[in-house]
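Excluded from the complex is one protein chain; the other protein chains are retained at their positions.
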Amino acid sequence: MITVNDLSKNLELLKKQNPLVHNITNMVVTNVTANALLAIGASPIMAYAKEEIEDIVSISNSLVLNIGTLTKDLIDVMLFAGSCANKKGIPVIFDPVGAGASCLRNDASKEIIANVKLSIIRGNESEIANLSGIKLKTKGVDSSGHVEDKKTLAKELSLKTSSVICVSGKEDIISDGFTAYSVSNGDVLLTKMTGAGCISSSVMGAFASIDNNYLKASLTGAVLIGICGERAALKSRLSGSFQLEFFNNLSAFDSNMLLKYAKIEKI
Amino acid sequence: MITVNDLSKNLELLKKQNPLVHNITNMVVTNVTANALLAIGASPIMAYAKEEIEDIVSISNSLVLNIGTLTKDLIDVMLFAGSCANKKGIPVIFDPVGAGASCLRNDASKEIIANVKLSIIRGNESEIANLSGIKLKTKGVDSSGHVEDKKTLAKELSLKTSSVICVSGKEDIISDGFTAYSVSNGDVLLTKMTGAGCISSSVMGAFASIDNNYLKASLTGAVLIGICGERAALKSRLSGSFQLEFFNNLSAFDSNMLLKYAKIEKI
Partner (left out) sequence: MITVNDLSKNLELLKKQNPLVHNITNMVVTNVTANALLAIGASPIMAYAKEEIEDIVSISNSLVLNIGTLTKDLIDVMLFAGSCANKKGIPVIFDPVGAGASCLRNDASKEIIANVKLSIIRGNESEIANLSGIKLKTKGVDSSGHVEDKKTLAKELSLKTSSVICVSGKEDIISDGFTAYSVSNGDVLLTKMTGAGCISSSVMGAFASIDNNYLKASLTGAVLIGICGERAALKSRLSGSFQLEFFNNLSAFDSNMLLKYAKIEKI
């Protein structure tokens, strides 16, 4: 049974260890992802050239693969980075942005899942459903359509991929195939700020690097993002101010906030 | 005769339909463009790989081509995306960022205009003049130099290209070749925030997807951006705060604001 106290310990460990997270991510979110990692006490590096992947993985503590603005070449780079990370034994997080929106993304997702040992896969409902072979209507990179039973969805894909699955949404559902948790933190405004999901994946990458219980690491990340989103929404529901408050909360986030606001439940 | 009431209806339609706008844009503005589209009630997708263009266009409601950080490969992708969009019948908006600054941009602009049926072309004075064969001094991506008669400039290029032409500036001049309108909303600070023009083009892309009167769609976008710029400037003339207030206004923008502040005129 994972408790909020466990998550709180992760937070303190992260700030102490300041892990380096290697992101191969999309070009929409590079800046905000880097700032988010810095704000929570991790260090970001973005590196995409195949020629330096091995070097960068060798100094990194986790790797995040995000297919938001995918190209053929990037698939190749991601597969190679994944294999380097697996060889080194650092966690790999996969964010299948827009899975379901194109064959390129679907095929790349399958290839990455088949060839890279992934610690965590995080996506919205459409994306995770599509990875599971359920053809859900997709609206580009935003979720649309609904799965009846998200817990079963997460559990089954988890068993199939041997990865922790996180289905982001109004409630985040996270499962390691055996147990499942829900996180009820968050606010709908997170879906109106581009990159909230991508940031979440990279933050999970930071926690996975200091906690090899990836279910717990994912939960810590989901709770952190959710709380920062809901605290920001209390300050402002306007686009610019919400984003500013979200980053303010990321940098102010501490054990007290986590213990006070976290809403996790074993389901 | 287009009235502010017509523009107001567009705004409500947009929020109801939540169109998906496919952006092939430059790497400077991806994040702010996505956030701007989300703020006004549309959905953004950025997708650049030729292999997925057809799939992405097939789920999108409009396409925006922006050559701000052009490469040879991207020209090819844009031409292909344009032809897919034309085949599907969704509007294509073209933003010739930096036209006049390099042969690559000039030639790409000509090729795109020659091969893609464009609904709207939006640029600053230098860019539109250069597309019209008038060699105006250009300062990179910012306008410099002046054309005497912007209305004639817009009208003639409109007739030549069969596209609505929007010349952004202190006053925006918009023409479909037969009639022309001016929009006097805006503030000079919009030229000090990178991407204001690019955002404007993508916002016009959102409106074009719900209104096939592209003159009216462009006007709605120009008025929205102009008003948000001038409201933001009233709050702060400093770089960071202006940008924040601009996005706040985008997300708060409604029919009341439009009806109260819009300054359009048939010219």
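The first chain written gets the first letter, and so on, giving A and B; residue counts start at 1 in each chain.
In this text, contacts are C-beta pairs under 8 Å (C-beta built on N, C-alpha and C of every residue); 3 or more make two chains touch, one makes a residue touch a chain.
None of the values given here were measured: they were computed from a predicted structure.
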From B:Leu79, B:Ala101 or B:Ile267, residue that would touch the chain that is not displayed: B:Ala101
Sole residue of A:Ala49, A:Cys103 or A:Leu234 that reaches the chain not shown, by the stated touch rule: A:Ala49
Residue among A:Asp95, A:Glu230 or A:Glu245 that touches the chain left out of view: A:Glu245
Which residue of B:Pro19, B:Pro91, B:Gly123 or B:Gly195 touches the chain not shown here: B:Gly195
For chain B, residues in touch with the removed chain: 26-29, 31-32, 68-72, 98, 101-105, 138-142, 192-195, 236-241, 243-244
Hidden partner interface residues of chain A, rising order: 20, 22, 27, 30-31, 34-35, 38-39, 43-49, 51-52, 55-56, 59-60, 243-248, 250-252
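By definition in this document, only the chains that are shown with their structure count from here on.
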Intercentroid distance (Cα basis), chain B paired with chain A, Å: 33
